[in-house]
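Only a single protein chain was left out; the remaining protein chains are all shown in position.
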Amino acid sequence: MRIELRDIRKYFGPVKANDGISLVLEGGRIYGLLGENGAGKSTLMKILSGYQPPDSGDILFDDQVQNFSSPKVALGKGVGMLYQDPLDVPPFTVNDNYLLGRDNRVVLDYKSAIQELQEMTSRFSFELDLQSNIEDLSLGERQQLELARLLVGGAQVLILDEPTTGISAEQKDVLFDSIRKLAFEEGKTVILVSHKLEEVQELCGEGMVLQKGKLVGKTELPCPNEKLVEMMFGQVPERGERTEFPLGQPVLGLVDLHVTTYRLSIRDVDLTLQQGEVFGLAGLEGSGQRILLQACAGLLHPDHGKILLSGQDVTGLQYHRMQDKGVGYAAAGRLEEGLIEGLTLAEHVELAKPKHRFFIDRSQLNTTTESKIDQFQIVGRPDSTADELSGGNQQRLLFALLREKLKLILLEHPTRGLDVRSSNWIWDQLYQRREDGTAILFMSADLDEIFERSDRIAVFSGGVMSRVLETKNTSVDEIGHLIGGQA
Amino acid sequence: MDSSPLVLTLASIILASTPLIIAVCGEILTERSGIVNLSLDGTMLMSAMTGFVVAFETDNVWLGFLGAMGVGAFFAFIVAFGSIRLRQSQFAIGFVLTLLGDDLSAFLGQNYTRIPGPVVQHYAIPILKDIPIIGPIFFNQNVIVYFAYILVFVTWFWLFRTQPGLRLRSAGDRPEAGFARGVGINFQRYLYTIIGGGLVGVAGASYSLNIKIGWAEGLTRGFGWIALAIVIFGGWSPIRGMFGALLFGATKALATYLQRTFPEVSVVAFNAIPWVLMILVLLLVGSDFTERVITVAPKSLRRPLQRFLKISPPQALGSTFVED
Partner (left out) sequence: MNANRWIRWVWPAVPIAGALVVTSLLLFFFGAAPLEAFQAMYDGAFGDQAKTLSVLAFWVPLLLAGTGLLVTFKAGLWNIGIEGQIVMGAIAASWVALRMEAPSAVLITVEILAAMLAGALWAALSAVLKTRGNVHEIFSGLALNSIAIIFTNYLISGPWQPPEGGTFRGTAPFQPGALLPLYENSRFSPLSLLLAAIAFTLVVIALRGTFWGLKLKAIGQNLRSAFLLGVSSEREMILAMMLCGALAGLGGAVRTLSWFDSLRQSISGGIGFMALLVVMLANYRMFLVPPIALFFSAVLSGSITLQLRTQLHSSLGGILTELMVLFVLLFGDWKKLGVFRKKDDDG
């Protein structure tokens, strides 16, 4: 089947998630869809699989215009999407989950369900316990089930969204084998949406790169990783002028740190940060950077290993204790994690102060807030609520709320969605904090930012931290290799 | 032997638990689809009143049940409409309806209090009623009692063995997944909230037409809350819910019995048992205690133990779902 997307557009308010994307996909091939976070990959795939209608543009199958009103209709026409978070029902048994929505008979037909599932699983050599509940399966097994379900449902086009996040190496091999089988033996079209260049190189015949809602490049695969990195992130400029800052005593020490979460674990992290140092964590989203930041903030606790703050062992301390010890953390989701809808700027300032009086001194608070507003150039009044601010101003407020004289600042995507001027300004503010002996550890999806701002860089890939690189001695090539998962 | 006090007591427990069993089945259907209908106490009062008044005026108990069902469905519809369409708090709406149902039933039924009216006829099932012990306890009852037990089975079967049941549960457990498979989530929620409300209506009427025959202000007050508690400590399963309702009936009977035997001791405290159980079960649901028990158990026992112990509320209970 030949699929054509014509001039697909989808806007969310001012954000152009898809801004006129046109693509042609042939049967029997595996495509890789690449792009940094927010480039519009998910939106495009949701449109193709019937979750969202496009604002404009057409989807054509063998030159016939399709109109998907729901995912079910799309699957009926042969488009199936496998989500990173499988769309199954955790409390159900495997059989129930498989049968949900399959037909319109009243009484469930377990016999044929078991038969079909067994057929599928043996065809792709999946090893599954069909008697268990979905919630007791591993993520990889749940994916295999979803895949089986989509195939039985008649999928001709399979969209796989980050299918290898959180599954084991063996499961990955099984998955890739079955994908190849589907494409090359059965003539299905497969689209792999992934951050992991290595996998895309391994599996796909053609790569398509999105940037800011537009298709910016296509290439035959495999090709050099650097080429893909360049297409994804744009030309990485040589390092700009940045004032050198003499580094001081060690602030943060991580010794053989292991942290486990449901999705991903990070292992064997050893790292020392000195006063005044800016350290950038690169890597594709969900590779372990955020887990490291949260562990340093006391939001996640290591299985083993040590966290030292100015030489003092702070392993296992809770977030609020870490705050008191001089650790500041700014998460990426502004109105979800950091700011509070409905509360005014002044109220935020009051909450974030390290010391409080019983009564709030409104006039003094207003003065303090005014001065923060001035200092951080926030467009807003002390009595504006956080949700009334624009994204950039929310980010400034978030920084204004970080305490004074911190030892360590942890940042997720400090300038995401901000214009160049705002980003520069925010970094100027951060650099000033080095005077207090503050070390900064940040993650960013923006390689430019990492290159331009950090003294040293480490790259995360699949939960493993690379060797530490001096920014002045490294290159885009090297980082590209590391992001792709090569040592 | 068949009319020994014990057998009579057991038969009366069965009879007294029927409305609770019916209401519990209704609320389980509703909550499994993701909506909490908190208005049960008020809905039951309204439907008990309506059921009696309609039956009295038409001299037909079945029309009474039908009317009660309509009232229950209407109250449930308000909860569904308010929470799905208007995105208001289900708890707030259900709570107001609870109080409104209480007062409204008192007002509307004021001319019908404490007068005799039609009653569900006793109907012993031939042959089965002659089985020793079991016969007089289970099969020498009336149609509503038989209906309740059939309902438990049908609800269980519907929920766990049919395609519509899967769709219903997907709306309460993982609406996104259901939606992806073509399930109209909000349709399911409307449907089962209304059906559940209708059953609660039947439960209310079976008080006024079967157990506490007649209508009086506050006739069923408190039973709605108890039904809500039983839904939880029955782990959202109709069969466990049935046992919960029977247990509740049994503790009441036991309390009465003990009171009669030891008049000098106050045994009102027995009434607190279901509530204490409810809190304990909620604690089990909320904490990781069962998880820990299961991990300690020998491997071969784990799965049956898990099936038995693990009680989890519908994952998306009380949340709104936006189809886009």
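Some observations on this one:
Here the chain labels run A and B in written order, and each chain numbers its own residues starting at 1.
Criterion: contacts are C-beta pairs under 8 Å (C-beta built on N, C-alpha and C of every residue); 3 or more make two chains touch, one makes a residue touch a chain.
The structure displayed is predicted, hence computed values, not measured ones.
The residue touching the chain not shown here, chosen from A:L137, A:I378, A:L401 or A:L482, is A:L401. Touch with the chain omitted from the figure is made, among B:W225, B:Y257 or B:F321, by B:W225.
Of the listed residues B:I150, B:L283 or B:L301, the one in contact with the hidden chain in the full complex is B:L283. For the options A:D103, A:E337 or A:D383, the residue in contact with the chain missing from this view is A:E337. Within the full complex, the residue among B:L15, B:L97 or B:L159 touching the omitted chain is B:L97.
Where chain B meets the chain that is not shown, the touching residues are 38, 78, 81-82, 86-89, 91-93, 95-97, 99-100, 102-104, 106-108, 110, 217, 222, 225, 228-229, 232, 265-266, 268-269, 271-272, 275-276, 278-279, 282-283, 285-287.
Interface residues of chain A facing the missing partner chain: 12-13, 319-320, 323, 329, 331, 335-343, 347-348, 350-352, 354, 356-360, 362, 401.
Keep in mind that, in the parts below, only the chains that are shown with their structure count from here on.
In whole angstrom, the spacing between the mean C-alpha positions of chain A and chain B is 45.
Residues of chain A that touch chain B in their complex: 51-52, 70-73, 87-92, 96, 99-108, 132.
On the chain B side of its complex with chain A, the touching residues are 160-164, 166-167, 169-170, 173-174, 176-183, 303, 312, 315, 324.
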